[in-house]
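A single protein chain has been omitted from the complex, and every remaining protein chain is retained in its original position.
Showing chain A:
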Amino acid sequence: MRVLIEFVISFLSTVGFGLITNVPRRSLLPAGITGSLAWVAYYLVLQVDPGLILPNFTAAIVIGILGNISAVLFRVPVNIIYVPSLVSLVPGGILYLGMRSFTLGREAPTSQYLFNTLTIAISLAVGFVVAEVIFYRIKPILMKIVTRRQSPSHS
């Protein structure tokens, strides 16, 4: 039940950010599903390992693989899937909290929040790299399915 609520809310979040950043309409649905599945993965891993690195890393792998697959299927640049589906994972809130403590002149929380931001951003970025490595392994199989429909893209 709880997983379902998380799924729905993160789906709405992703689609909402898609509206703000003007993604093409045909990629709203795949981006939404990618984003919410990544969030569910994050949530499930968080139950096992309550840290920052592993949950974000897993979620980034999910986004990376699903994003690349839907980029091929829906013929959009992969960044268009990445940007909205990242919105619930990215350390924006923590970065804001850090800069607020900075404004208020509190040194210890500033450094802690900024350090957390750095950790999350790096684990997401590394997750994407790993996902892309995995994706290039499965790309030929995917291409075989897609070429039956039309010629492949250069994304």
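Definition applied: a contact is a pair of C-beta atoms (placed from the backbone, for glycine too) under 8 Å apart; a residue touches a chain by one contact, two chains touch by 3 or more; residues count from 1.
Please note the rule applied: contacts and distances are computed from a predicted model.
J.: What is the protein name, per UniProt, of the chain that does not appear here: "Membrane protein", "Copper chaperone PCu(A)C", "Na(+)-translocating NADH-quinone reductase subunit C" or "Fe-S cluster assembly ATPase SufC"?
T.: "Membrane protein"
J.: Just to verify: which one of A:I5, A:A108 or A:I141 makes contact with the chain not shown?
T.: Selected residue, touching the omitted chain: A:I5.
J.: Taking the full complex into account, what residues of chain A touch the chain not shown?
T.: Where chain A meets the chain not shown: residues 2, 5-6, 9-10, 12-13, 15-24, 27, 39, 75-77, 79-80, 83, 86-93, 95-104, 117, 121-122, 124-126, 128-129, 151, 153-155.
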